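Accompanying notes for the structure given below.
One chain of protein is taken out of this complex; the other chains stay put.
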Amino acid sequence: MAGRIVTLTTDFGTSDPFVGTMKGIILGIHPGASIVDLTHDIPPQDIRAGAFIFDTAHHYFPEGTVHVIVVDPTVGTNRRPILVQGPTASFVCPDNGLLSHVYRRAGGPVAEGEPFATSLVGLPRGWRAYHLTNHQYWHMPLSDTFHGRDIFAPVAAYLARGEDPGAMGAMIDEVTVFAAPEPIEVDGKLVGTVMAVDRFGNLVTNIPANALVRPNQDINIQVAGMRIDGLARSYAGSPTALLALIGSHGYLEIAAANRNASQILGVGTGAKVAVGRGVQLA
Amino acid sequence: MAGRIVTLTTDFGTSDPFVGTMKGIILGIHPGASIVDLTHDIPPQDIRAGAFIFDTAHHYFPEGTVHVIVVDPTVGTNRRPILVQGPTASFVCPDNGLLSHVYRRAGGPVAEGEPFATSLVGLPRGWRAYHLTNHQYWHMPLSDTFHGRDIFAPVAAYLARGEDPGAMGAMIDEVTVFAAPEPIEVDGKLVGTVMAVDRFGNLVTNIPANALVRPNQDINIQVAGMRIDGLARSYAGSPTALLALIGSHGYLEIAAANRNASQILGVGTGAKVAVGRGVQLA
Partner (left out) sequence: MAGRIVTLTTDFGTSDPFVGTMKGIILGIHPGASIVDLTHDIPPQDIRAGAFIFDTAHHYFPEGTVHVIVVDPTVGTNRRPILVQGPTASFVCPDNGLLSHVYRRAGGPVAEGEPFATSLVGLPRGWRAYHLTNHQYWHMPLSDTFHGRDIFAPVAAYLARGEDPGAMGAMIDEVTVFAAPEPIEVDGKLVGTVMAVDRFGNLVTNIPANALVRPNQDINIQVAGMRIDGLARSYAGSPTALLALIGSHGYLEIAAANRNASQILGVGTGAKVAVGRGVQLA
């Protein structure tokens, strides 16, 4: 699965040269690589946000893309660096739950338990995973704090160049997955969770578009004690009203036209959002 | 007009993976594309700032460049997605006035009326415009909120790859342009407008260098009740004084050496700046 595209998703920000350094390592190994930044503004060390945000984006890339994801609060401990290959793309990251949504999107087994509790589960059918252990594919000497540069970047470059992942470490059968909160029905309402807040203050939930009857606008959305009647088709609209709409990532989103919904409502990630039937008459 | 370079100018920021997603779509269609970020920090939904800032940069790119500009507050309404071809570059964007300064730079007809009022006007001589309607060049299903990913990115990739724009939609004769404030003479002074505030707090006006007699430093600049005597040649200078100089984009700019002129003066976009003759003697 050789290719040119390597994407990078991290919590490093772009103020420090860490990301640039990773690119230097990649281009030294695979000069023809086409490196794309997905985002480097994952909230620091927030695996849950990183997992969700990455999952809204990776599937827009062409076949053969190698994705590097580094949100790695336990770097330097014994958490495993892994390489995971699906039928159309590869993923290089710490084995800490970052691929939980990716596995689920591919129909893999899901983790049981409290929301965000982690466990080891099998891979989606047809997928392979490797525990990265072969130093020959790393940038040495290995630092204790920057495996993005020393392990994940060079492994991704070798993989994109066409090297055999089987030489990079032993195949493994189970990977770390966290139990993601799922929308549930309570008293006839669908109750979901805010998974991320975007730059405009829009609240992104885990309620997918296909959980709502698209042509039927006869729903109301409740969040933070407020009620929104019906779905909007775009951010344009009343300059003051809160809006609910299907965002560009395919999930129900709470927005405020030209304003910051998160600030207006005083809530963020983890807040509950309930969708009920029936628009309230004024 | 096939080429490799596609530039991106948006108000999406880089904290979310929206821009990365657009790049995934582009590289899937045109793997050899060289994608350049102009800026993704246009103030959200500010068409006027986006139009001005984009116009200070696009003409430094080589012939054949395809520019994507997405500041799109009315996405999801009936505003037209368009592709515009000039003699040396192409532009893909919503038809909402974003190219007003580009058309004017090319000698196109200007809009009449109050500053920033929009109207439909003809194109510069030799330019062509297309109303994008052919779904075959889009990423489907089309979302209501993210035409940057679903229309503008794929159309730009196909165009850069060498596809015929005539297949993407019908040719149109008129495009949306806003009436840009022009510097005017009032009582022997040239009065312009602050069009943008940059990261350092410098105030960028619409007074072009060639409206001032360069060798003649015998002018004064008035802004926010303050008076600046003469033009500086660089940002170096008195550590406390306000400076007026010709910025790197070719327009008169108000700066403060090592400080933030916008904060010091308490003004921003839209503020008036007057240039008079005669340096006041102390």
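To keep things simple, chains are lettered A and B as they appear, and every chain counts its residues starting from 1.
Here, contacts are C-beta pairs under 8 Å (C-beta built on N, C-alpha and C of every residue); 3 or more make two chains touch, one makes a residue touch a chain.
Nothing here was measured: the structure is a model prediction, and the numbers come from that model.
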Sole contact to the chain not displayed, among A:Phe146, A:Phe178, A:Phe200 or A:Tyr251: A:Phe146
Sites on chain A contacted by the missing partner chain, in the whole complex: 12-21, 23-25, 27-28, 31, 35, 44-45, 73-77, 139, 143-146, 149
Interface with the unshown chain - residue positions in chain B: 4-5, 7, 9, 14, 34, 36-41, 53-54, 56-57, 60-62, 65, 198-200, 233-236, 245-248, 258
